[in-house]
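A short worksheet on the structure shown next.
With one protein chain withheld, the remaining protein chains of the complex are depicted in position.
As written, the chains take the letters A and B, and residue 1 is the first residue of each chain.
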Amino acid sequence: MEKAGWDGFEIGAMLRSFDGAIQDIATTLPEDRAYSQANSFTASVADWRINKPLFNKDYCIDCQFCWIYCPDMSIISRDKKMVGIDFDHCKGCGICVEVCPTNPKSLLMFPEQKDEDEALAQWPQKEKKEKEAGVE
Amino acid sequence: MSEIKKIKNLKEFSTSADRFEGANLLCPGCAHSIIVREVLNATNDDLILSASTGCLEVCTAVYPYTSWDASWIHIGFENGSTAVAGAEAMYKALKTKGRLKQPDRVPKFVAFGGDGATYDIGFQWISGCFERGHNMMYVCLDNEVYANTGGQRSSSTPIGSSATTSPAGRVSYGEKQNKKDMLAIMAAHGAPYVAQVAPNKWKDMVAKIQKGFAAEGPVYINAMSACTTEWKFAPEDTIAISDLATDSLVFPLYEIINGSELNITYRPKNIVPVRDYLGAQGRFKHLFTKQYEYLLDEWQTRVDAKWVQLQRREEARV
Partner (left out) sequence: MADTMELRDIEVWDGNMAAAQALRQAQVDVVAAYPITPSTPIVEGYATFKANGYVDGEFVMVESEHAAMSGCIGAAAAGGRVATATSSQGFALMVETLYSASGMRLPIILNVVNRAIGAPLNVNGDHSDMYMGRDSGWIQLDAYNPQHAYDLNFIAFKVAEDHDVRLPAMVHQDGFMTSHTAQGVCTLSDEVAYNFVGEFQPMNDMLDLDHPVTHGVQTEEDWHFEHKARQQHALMTAVMPKIEAAFAEFEALTGRKYNVVETYQMDDAQTAVICMGTSVETAMEVVDELRAQGIKAGVVGIRVFRPWPLEQLAEILKNVKAIGTLDRSSPHGTVGTLYNEIAGSLFNTGVKAVLNNYIYGLGGRDLTKAHLVGIYQDLQANAESGTLTTPLQQYIGLRGPKLSFF
């Protein structure tokens, strides 16, 4: 928000979450909400990240562990499917990667500058469990 | 009475539309945010929220931004409970007088506060709200330290933890007092529902929040909030540390109904040694020395005794 002068904002430092009225907020997805410019949804913390998570949908089982444990509302799930990462709000904590149960993981951390296609091309293969490895 | 939101499994839960927004200023990996999401997403009802001064407040309403999609108020450090109680009183008054703008919608009133705001400075205000019986939920985001101001001890800080005002040093093992049993105190108010929750056990958490929302009267929720910054672990390990906390029974998950009926809601299949939990965090690092090793045994004894006590109370049904 532009830094207004003393007469350029609402009294009491009050902020509105939305422009206009919103009735069914609990069932209205972000893309259908009229966020006000005061809503932090409109801001970005992308520059906090050193490493970023990348998502490989080939291995994802839509368990939604990443969705529930993401502290930054940055796992985008629609119709019970994981569809991607919100890179405006992801701070790069890495929790999503840690809680991902697939083998190989469907989410991995990469340096912020890493090219996504390149990362997907180099995605690790399924790791054999120790037991299986011992048998071979 | 409004309908309870159906949340059969995590896939169904993931269709929730968050009412807490990103680009807040909480640390990467902060458990506060995970807890807030689980609480807010447990209902589709309208919400009136408050926060006491602390990490959550100071990171989610820094002008000119708000991260809240429901009406929210902050006054001071000690009075987040009373702020929402005042709003609840106004709701009742306007309902009586027929002046509610949306008379068919019944909002839930929820106050958030850290352990400093709850166990320490806001204790009297919370007690007052519970004694008066406001229809509200108080959620303590318990990270056992004044994290917002850089890690000073609170009365929730556990023995042996190194905090900036109870630091470990050559002749001190850090915090000397044991953590206050806030749940027992709030249950003793005769609250219809009090519970301890942890964000890693999301299903247990959501079930308890829904029970709390369904109760008439004041509800206290003590939510363990693993703090990457002050407990000193890597941000990606928040859930792993939380698992150690619940599986070592340092944070047992239970509820107390109407001040008497105690139910344990999570029994770990494999109970983890307390030292594994302590050892994973920098705040307890100094305990793993010859000088202070005896404290690790004391810790285990204390946690075991509490677990036995909880089980006895559960069996006794009193």
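Simple rule for what comes next: a contact is a pair of C-beta atoms (placed from the backbone, for glycine too) under 8 Å apart; a residue touches a chain by one contact, two chains touch by 3 or more.
Please read these numbers as outputs of a predicted model, since none were measured by experiment.
A.B. asks: Among B:7, B:35 or B:87, choose the residue that contacts the chain missing from this document, as touch is defined above.
C.D. replies: B:87
A.B. asks: Please identify which residue in B:7, B:35, B:48 or B:209 touches the non-displayed chain.
C.D. replies: Answering carefully, the residue with contact to the hidden chain is B:48.
A.B. asks: Which residue among B:74, B:153 or B:313 touches the omitted chain?
C.D. replies: Candidates B:74, B:153 or B:313; residue touching the omitted chain: B:74.
A.B. asks: At which residues does chain A meet the chain that is not included here?
C.D. replies: Touching the chain left out of view, chain A contributes residues 3-18, 21-23, 25, 38.
A.B. asks: In the complete complex, the non-displayed chain touches which residues of chain B?
C.D. replies: The list for chain B reads 46, 48, 50, 57-58, 61-64, 66, 68-76, 78-79, 82-94, 96-97, 99-102, 105, 107, 124-125, 127-128, 131-132.
Here, only the chains that are shown with their structure count from here on.
A.B. asks: With centres defined as the mean C-alpha position, give me the chain A-chain B separation in Å.
C.D. replies: Here chain A and chain B have centroids separated by 24 Å.
A.B. asks: Provide the residue numbers of chain B that touch chain A in the complex, in ascending order.
C.D. replies: So the residues of chain B touching chain A come out as 10-34, 37-38, 43-46, 60-61, 63-70, 199-200, 202, 228, 234-240.
A.B. asks: Give the list of chain A residues in touch with chain B in this complex.
C.D. replies: Chain A residues touching chain B: 1, 9, 13, 15, 17-18, 25-30, 33, 37-45, 48, 62-65, 67-74, 77, 79-80, 86, 88-95, 97-99, 109.
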